[in-house]
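After the structure tokens below, expect a handful of questions from me.
For this depiction, one protein chain was excluded, whereas all remaining protein chains were kept in their positions.
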């Protein structure tokens, strides 16, 4: 009993550190792609390469940490699971904090790597709006045309669709995936969001990935404008994704998962096989919870 | 017997709802990509990102519903199967109606999500033609150079090729695919159509996906011009795909499927294995029909 | 014995017809992508979408016919095998003729589908050179900067690399591939050629794919200029690929295949397994030859 508790404790720390690390990578690659296009004024990429960067950042973030942390990447996903009773509420704050810290550190690394480029591009002035703005490299701001309600709707719809697809990709009863295809499809999903739902406010989808870098830019010299811009936009990508995420997860539960015909017995077995081969770092005690823990 | 009928009924409803849902997603992502590029005047994507959106929309539409509905997505495909005697005619109207409703709802969601953007872009005027036209976000219109016969030929050729490839990807005897690759290849096929056969009239390929959103735009304020434009173009993408689809399916039947050398015995077995592992929601009574039901 | 001969004969015809068909599709998609970009003056795609079209055309060409014809696609590949003694010389003329006819028919279909677009774009004048040239949609012409020797070197180098990679992807002893990944990788290889070796003369790589459409344009109204252009360029993409193809195949044989450590016994077994599951239409009498017959 004591031994198990000790192991659990050790595992908690690992998950915490790794989730940070993963976010680090995720942010680093995704924001790096934006930094590159913005500061090169479009000579080193275009809108598509930024989206490819976001997508591939997620792909390799998951590939790096999938064996150990199970690749928890999004507080929205964690919350959905808590509400559905498939994830302990007490883990939520720690996970969310790790996401936030990781995203903050990722933004800091991008700033370090693109320091010269950002300084040259902006003439040393770190601005949130205007032709030489650089704050958009790190977190989301609404387009000029977007109203408050429009932004809310955009984020609810986008996150609902995003989570619906995430849960579907996770659901082994809905159809299995070969080892190694799953992270690639999550990347494809993020690319999908970028090419289909990116022009209103940059598809934040993830409260931690948006707030962490915003806090970094606040500290690093962009100042309080990062919170004031867009009529106090900053809290929309924190609140709306939770609403959309719950909506998407519930939709999947009601429309798809409720209609699976396999018996739990059978299902449990097939799940264990797939998880057993693909995710060796996870112990298989709560197989139901596990499936949902893999992604996001 | 009664029990089975009851289950069938329940399954029918599920299929209906899910096909709608899938079309919803499909339309949402595909049209969203067009809305984004049009309303951002090309700053948030280009022709390729629109095609990527269409392709990825299909990919995730299939991934979400593949386990339950078998991913029926296109009335043309259903009709081809009916003609070949592999699908009951009585299911056709219900399926087609679900497609139509789903596509209508998908278009409505895109309009909701891009409402601010479309209003700002068009200055509040919902137009079908001209530099500020926005109707093309939702359904197909012919290019200026296209004659009536040219449009007919384009859609017959494109749908024939499309269905030929769809049926080939479905045919387990022609060569198996790993679980999870099939939806990705359908997406690649749609991308192929977009980059190769998109400039004449936007490759509708699918009567429901074209008519549903057209009805929505008619209702939502674009008015009767959506039916008048292009010399009454609207019925071409409804009729021509059926002709092309039959042509493509028959070509495959005659040139490829007729030449398979495996005995039905052997084939049945390999099919069951693949369907059994990949598509658990389907009961395997009519294995021949099933294979053809998976896609489109 | 008589029965077997009869079956072989039947199979020959099938291969012939299917190879034509495949080329048809292949050409149709690849040239369609070029027709779309050229006639839309770049509003419906760019250089990358043309290359994606070529690549995806090959992918679906192979997916359609892989189970029956084994996907012979390139006379260069067939000749290399004949020289190495792995393919009967007597089959070569029939195969090459099928390629040629298929490519001719593919070009005709593209012209049919894009007839209005080409007429509008060119003002009715079918030209080989100048800003309104449309001959480049169908077959290769050298860039202005390219000398005769430069074109020869370009095609030898490109075809050598192309065949080297084709043979490597085929070689099961070099490392197996999951079912269904092979056609995708051939597509990726063609994309590679397009982005890396396309600006000198459009990477023909394939004598039949170049000559067939050239003959079509000669007949369809572009006239004898299609043979005169580029200082009589037309025969370079017919001769040079054979030289490069042999070079690439031999390089692979000497550098890689000669160093495999598995015994023939072992190898034969693993090959049979993979072919047996993936390519059911092939009888496995001459397993060595078979492996090489799959591609190109």
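Which chain is which? They are A, B and C, in the order written, and residues in each are numbered from 1.
Everything below uses one rule, namely that a residue touches a chain if its C-beta (ideal position, glycine included) is under 8 Å from a C-beta of that chain, and two chains touch if they have at least 3 such contacts.
Quick caveat, the model's predicted, so the values are computed rather than measured.
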What shown chains come into contact with the chain that's not displayed? A, C
Missing-chain contact, candidates C:127, C:157 or C:220, resolves to C:157
Looking at C:36, C:200, C:217 or C:249, which makes contact with the chain not pictured? C:200
What residue numbers in chain C mark contact with the hidden partner chain? 46-48, 51, 143-147, 150, 153-154, 157-158, 161, 164-165, 168-169, 171, 173-178, 181, 185, 188-189, 191-192, 195-200, 251-252, 255-256, 259-262
Where the missing chain touches chain A, by residue: 14, 17-18, 21, 25, 28-30, 32-33, 35-36, 39-40, 43-46, 48-50, 52-53, 56-57, 59-60, 63-68, 109, 112-117, 119-121, 178-181, 184, 277-281, 283
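One rule holds in what follows: only the chains that are shown with their structure count from here on.
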Between chain A and chain B, what's the gap in Å when you average each chain's C-alpha atoms? 30
Between chain A and chain C, what is the gap in Å from one C-alpha centre to the other? 42
Touching at least two other chains at once: which residues of chain A meet that condition? 178
